[in-house]
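What you see is the complex with one protein chain gone and the rest in place.
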Amino acid sequence: MCRWLAYSGTPVLLDDVLYRPAHSLIDQSRHSKLGVETTNGDGFGLGWYGSRNEAASGSGTGSGGGGRGEPSVFRDIGPAWSNRNLREIASYVRSPLFFAHVRASTGTAVQETNCHPFRHGRWLWMHNGAVTDFHRLRRDLCLAVDPALFSAIEGSTDSEVMFYLAVTFGLDQDVPGAVARMAGLVERVGKEHGVEHPLQMTVAVSDGDRLWCFRYSSQGRSRSLFHSARPERLRELHPDLAFLRGVDDATRLVVSEPLGDLPGAWHELPEGSYTVSPADDADHHPFWPEPA
Amino acid sequence: MCRWLAYSGTPVLLDDVLYRPAHSLIDQSRHSKLGVETTNGDGFGLGWYGSRNEAASGSGTGSGGGGRGEPSVFRDIGPAWSNRNLREIASYVRSPLFFAHVRASTGTAVQETNCHPFRHGRWLWMHNGAVTDFHRLRRDLCLAVDPALFSAIEGSTDSEVMFYLAVTFGLDQDVPGAVARMAGLVERVGKEHGVEHPLQMTVAVSDGDRLWCFRYSSQGRSRSLFHSARPERLRELHPDLAFLRGVDDATRLVVSEPLGDLPGAWHELPEGSYTVSPADDADHHPFWPEPA
Amino acid sequence: MCRWLAYSGTPVLLDDVLYRPAHSLIDQSRHSKLGVETTNGDGFGLGWYGSRNEAASGSGTGSGGGGRGEPSVFRDIGPAWSNRNLREIASYVRSPLFFAHVRASTGTAVQETNCHPFRHGRWLWMHNGAVTDFHRLRRDLCLAVDPALFSAIEGSTDSEVMFYLAVTFGLDQDVPGAVARMAGLVERVGKEHGVEHPLQMTVAVSDGDRLWCFRYSSQGRSRSLFHSARPERLRELHPDLAFLRGVDDATRLVVSEPLGDLPGAWHELPEGSYTVSPADDADHHPFWPEPA
Partner (left out) sequence: MCRWLAYSGTPVLLDDVLYRPAHSLIDQSRHSKLGVETTNGDGFGLGWYGSRNEAASGSGTGSGGGGRGEPSVFRDIGPAWSNRNLREIASYVRSPLFFAHVRASTGTAVQETNCHPFRHGRWLWMHNGAVTDFHRLRRDLCLAVDPALFSAIEGSTDSEVMFYLAVTFGLDQDVPGAVARMAGLVERVGKEHGVEHPLQMTVAVSDGDRLWCFRYSSQGRSRSLFHSARPERLRELHPDLAFLRGVDDATRLVVSEPLGDLPGAWHELPEGSYTVSPADDADHHPFWPEPA
């Protein structure tokens, strides 16, 4: 069980989002309100994309490549709340699209390769939830990963295997479809092993241009997931958060649990749905597993 | 703010005390009930003495020396609850006298040299509490440490300086007196700097033969401290804890907060008092700071 | 590339073997002479069995179970040479059979689950060497692991997969046979992938009663492996090492590279051979891969 946050919009200093708000993600690492576990101290991670024009001009921060290029990742074991390097990096990095994750292990080893986000090429992936009885399903799920990707699996979490399944099933061509086929495979393999409710997930995934966030569980009782209201509404609610004044209308936060408890600031994603940022015509779309 | 546990009595496997009881210290590291902080994830430590006859015969575990010799210490940063090495050591070490501590930093660096217990020769020391405004008093307190001991200070906590002050003031000759003079100095220096309530402490200290535990605060509102009831009473209350069947009458646990919540199992130490184990004539004695 | 040491014989304090000798394993972690890498600073590990009678009487150190029971394991990332907990444990633990390993990663993540020794039930396993192009063979090798064991694989090293292959192929019944079948499988899978010399290994494995050490490579140019001369010879050569005076004739050390450089103290194991301790009729036996 974990807590995560994904940001997409006007470039901001990570510190403004990660540390400044009341009940920030860093607070949640120690005192989660909605989580299964109140403490998320078993490692953490950041993943961020550079600004497009910075990369283009070559005069800004690095991270090279075309478009926004490959994201940078910073992960460490131990709690986020007392990590000084995290604070330094959050005070330095300004990004238009970033992920942050605090982990609560349920027995899996506490090691960087089990920390989110996971990266593959341009992709970032993070997850809160679980494949039920993963130790029994792990082998069959790993076998379904593209053999060329098998050796990219470095850790022992369900989350990383879910990621490489989604890559296998076409993340590059069709994100919602690839995630649906991943979920479909987990459910099929789970059922073959007699697991009643195999999947429980809230997932964020990005290629640096767009951000997709999914909420789904086999049982229809998914972990919480919220997206922020439109910035003009947030500014009214959070007059204390200076960074909100400068963000454009497409800016959006998606979080495991709300930062602060202002009525109207956060909208819960419905069961079995996903959202895309920058938002397309709808705030959210239905999500269902598909055969892999 | 921290949680600690000190054991003195019949040698037991550390695991029996640290992991098996309901609301064990390891549980408290994640979900403290009485602490100022509910999470104590900023490092932890164990300190233990060998059995006297093992050391004498030379056929048992190491730790050499005369009597029980120097204690062993195992400390690490990161949370206790997910540390596999701690679990291994607790499942291996059998000891008649040991300390365990889980730390919640209030800003001081998370590093092994700030983890308890601290060791000096035969002595172990651990602490829950704080010297108020320690950053302002630190220099004067360090200057009062015996110059020959100054370079033994490796970390940046108030707790370690308190320890070396107690060593300076005669821990080897008179434990309650040395601790009283340490407390007296902290109060005097605090008052010189305009600190109203300079000291808040629960301290455990041992030389391998006896265990002393102190509860005191300048304000008269000390952090909680409890000692266990006599073993026969504990056995009635904890029929599930097998190790209790084998312990003798002198066995005692002193803890920041009770393991489990059985009425009658735990006695709170009064404000301004200390206790010695194996118990002398009284369950506890009054404690007051003295001029250093 | 790594360095390792395995001890079998009269119980000794680990410190006597790990730290006291000239060019000890701890020295080798920083200044290996024979290794491919001179520095072995990417994690380390200890594994040790309790003394049989301690476990039987229940009065000694823990580690329970029948016979010598399950071994204890202590592993950490970072260099061995500066690890204080390693020093504490080595000064405390007395054991008749133990493993120590210092690791030099060749790119695999530095994490505890990649540190040796690996443990499964009563078994300990450690390795120096490599499966050539492991990233290409990893999937096929993992698939050959008993499906019931697949989820026991926690890390990403070739060494751990080799271990679970050996368990799969009957370590419980026939150690040299199981290791030979593991080696045979690695060579077959390697050749199917066009790898000319798939395997390079020196392996130590124990069930707590006996110690087996193997030296083999597909190319016939194996990493170095040495066993110690008979204790009477060692005593003549190392009059400074007090612990040698008390060890019986069956005591033996097997090491990646000699501790110290005394002529006559160390015998190199031949290419394609293994040794058993306590020694049986021969000092060593031929070893060849077998079809899995």
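Letters A, B and C name the chains as they come in the text, with residue numbers starting at 1 for each one.
Just so we're on the same page, contacts are C-beta pairs under 8 Å (C-beta built on N, C-alpha and C of every residue); 3 or more make two chains touch, one makes a residue touch a chain.
Everything numeric in this text was worked out from a predicted model, so none of it was measured.
By the touch rule given at the top, the unshown chain touches A, B, C in the complete complex. Contact with the chain that does not appear here is found for just one residue of B:Arg84, B:Arg136, B:His267 or B:His284, B:Arg136. The chain not shown here is touched by just one of C:Gly9, C:Gly35, C:Pro79 or C:Gly155, and that residue is C:Pro79. Annotation: of A:Trp4, A:Phe74 or A:Phe134, A:Phe74 touches the absent chain (contact as defined above).
What subunit C contributes to its contact with the hidden chain is residues 30-31, 38-39, 41-42, 77-79, 82, 84, 105, 109-110. In the full complex, the hidden chain is touched by subunit A at residues 13, 15, 50, 54, 60-64, 72-76, 84-85, 88-89, 91-94, 112. For subunit B, the residues touching the chain absent from view are 109, 111-113, 134-136, 138-139, 142-143, 147, 150-151, 153-156.
Rule of thumb we're sticking to: only the chains that are shown with their structure count from here on.
In this assembly, the C-alpha centroid of subunit A lies 41 Å from the C-alpha centroid of subunit B.
Counting only residues that touch two or more partner chains, subunit C has 112.
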